[in-house]
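Taking it in order: structure first as structure tokens, then the write-up.
A single protein chain has been removed from this complex, and every other one stays in its place.
Chain IDs A and B follow the sequence of writing; residue 1 opens each chain.
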Amino acid sequence: MSKENVLKVENVTMQFGGVIAVDNMNLEVNEGEIVSLIGPNGAGKTTAFNVITGVYAPTNGAVYYKGNKIIQNYPQGKMKKLYRGENPMTYTGQHAIAPTPDKITRLGIARTFQNIRLFKSQTVFENILIAKHMLRTSNIFTATFKLNGKEEAQMRRESEELLHLMELDDVRNELATSLPYGKQRHLEIARALATKPELLLLDEPAAGMNPQETLELTQFIGRIRDEFGLTIFMIEHHMDLVMEISDRIYVLDFGKPIAEGTPEEIRNNPRVIEAYLGGAQDE
Amino acid sequence: MSTKKKTAWNAGLIAALLILLFLLEQVMPSSSMLFTVLKKGAIYALVAVSMNLLNGFTGLFSLGQAGFMLLGAYTYAILTIPVEARNSVYQYFDGGIIQFALPVPVALIAGGIVAAIFAYLIGLPVLRLKSDYLAIATLGFAEIIRAVFQWDKLGPITNGSNLLRNFPSFRSVLFPFIVAGICIALIVMLINSTYGRAFKAIRDDEIAAEAMGINLAHHKRLAFVISSFFAGISGGLLAMYQTTIQASMFKSAMTYEILLIVVIGGIGSVTGSCISSFLFIACSEWWLRFLDNENLYIGGFHVPLLRPGFRKVVFAIVIMMVVLFYRQGIMGTKEFSIEGIANFFKRKPVGKKKKGGASHE
Partner (left out) sequence: MDWMSRNLPYLMAGISVGGQYALIAIGYTMVYGILRLINFAHGDIFMVAGLIMVYSTTVMPIYIAIPLMILVTVLLGFLVERVAYKPLRTAPRMSIMISAIGVSYLLQNLALYVTGGLSQQYPAIPWINDTVTLFGATTKRVTIITPILTIILVLLLVTLIKKTKIGMAMRAASRDFETSQLMGIKINSVISFTFIIGTFLAAIGSLLFFTNYTGVTPTAGAMPGLKAFVAAVFGGIGSIPGAVIGAFIIGICENIIKGLGWTTFSDAFTFALLIVILIAKPTGLFGEKVTDKV
């Protein structure tokens, strides 16, 4: 594997019972890139995200982050018989690696959610401050007895800075869920950034936005990539946004990647057109 | 108001309260119901706040509080019974096997630690369970602990199902106030720390909290262990207050009572839990006591229905009213501000009749 790989997904299959949601997925995201994952509804995009972020352990396959294997699994137990995916033997017998989502985040991979998940009883500022918790060096005693004053002050300062950068200062003390929809999306991204990630996974950041908001979001994503030196991997349905900012695009259909390439290549790919139009005819 | 000024205010208020209590003790007979309510209220305030830390702030619905209080109470009692009294207390078990006595503060803390250790071990398997299942599993554990402590074979330590007595107790109301006050202050400091924020994040959305790098298992276990530690200490205090203890006291009904206190005070409000525990104890033990009096006449009219037990019926109805019509409880998720606390104590001169309490509910 080449060094600039930030994320590499290798032969990942996710099977629920008899249903294969992600089918032998292989993809790479390189440093500094914005890569989009597109595909019809139910193609397994969010499931792929959930595998990468540790919400689900894959049924088979491995995930690498900056060259290190962070997730690996092979069909075990009941799945041994049920497994219908590819490469069933590749990982068998190797050590299964199944980190919890918080470990993945601490490695430097942050994410947002398709259906916004903010901390609803907390203010905008507190939502960001909570994300700083994982960077603490204090333990429960030093934190309770306020012996971590310096660190606490730093957490607060950094959160303030982030709020300012995200243009959320004016709603600082509002309840997170009282914000308008677009701002909630911004806040969710800000909260993810507060964990100081290197790789940011965005799950449909423009869902439910109007064209104007989508345009703003497009610029916003480009801006944070440059300002924070991020690599971005996102799921998105708004083709304008995808075509505008993606360096590369992966297309998923029925859990299988059917195409990969630059926006130009994808736009003219007959298989992609078929998957989308075919899907439209069915519905 | 600046943080420093706030702290000064807080300290001043607490000092004033303690002095007031001290003075009251000098002028009023120690048999007054007021002191009963204050002592028991302080103990219940501590256990209610510890339960709130779990149910209100971390969103873990646990019903094991009575079990952890039992552990604290027994640890305290077993470690403090004077050596010379052991033969009469453990009369069926040849004086028991423990032949030393520890000082009161050490034994109280030991009670907390024993409860915390049990919580850690219980937490390993059960904290993976979700909401109702966690509630019923913790309730089950409390019942198991209660049964184990009544077991004859452990008699040399626990005195089986017999009473434990003769351990040191407290006379002044200041003692439970100071101990419970320190513990509650510690819990508040924890809630205001970065760990407290993480607990609240878990309560609001487990999946998002995990995605923010918060280790769920670790933090849930922390909250569970800390809550149980303080429940253990309150158990020790309860033992001191009651002067005798028995495992059969710590039924699930006790946990329900504490839960009701938490709910009436407002889930997610520390001051709410404190206020509501004093009101709860005062109502159930004191203010409604006249309802148990069969021979109550108003003018020449003999009030019907009144006889022992009626007080509890009325009390239960009041609680149902609160649950049905004041769902947020007294405080909701808010806390009293310092000015609010000042007003509260100004408004509620201690020792007055039921009006003051009732209007809060």
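Operating definition for what follows: a contact is a pair of C-beta atoms (placed from the backbone, for glycine too) under 8 Å apart; a residue touches a chain by one contact, two chains touch by 3 or more.
Worth saying up front: this structure is predicted, and the values here are computed from it rather than measured.
Of the options A:T13, A:S36 or A:N50, the residue whose C-beta touches the omitted chain is A:N50.
Taking the complete complex into account, B:L260 is the one of B:A85, B:L260 or B:L296 that touches the chain left out. Taking the complete complex into account, B:A137 is the one of B:L54, B:I109 or B:A137 that touches the chain left out. Interface note: of B:F22, B:Y92 or B:W151, the residue touching the hidden chain in the full complex is B:W151. Counting over the whole complex, chain B has residues 61, 125-126, 128-133, 135-137, 139-141, 143-144, 146-148, 150-152, 207, 251-253, 256-257, 259-260, 263, 267, 307-310, 312-313, 315-317, 319-320, 323-324, 327 touching the chain that is not drawn.
By our rule, only the chains that are shown with their structure count from here on.
Averaged Cα coordinates give chain A a centre that lies 44 Å from the centre of chain B. Taken together, the chain A residues at the contact with chain B in this complex read 53, 55, 100-103, 105-106, 110-111, 113, 117-122, 126, 129-136, 138, 140, 143-146, 148, 152, 155, 191-192, 194-195. Only residues 186, 189-190, 193-195, 197-198, 200-201, 203-205, 207-217, 222, 226, 268, 333 of chain B touch chain A when the two sit together in their complex.
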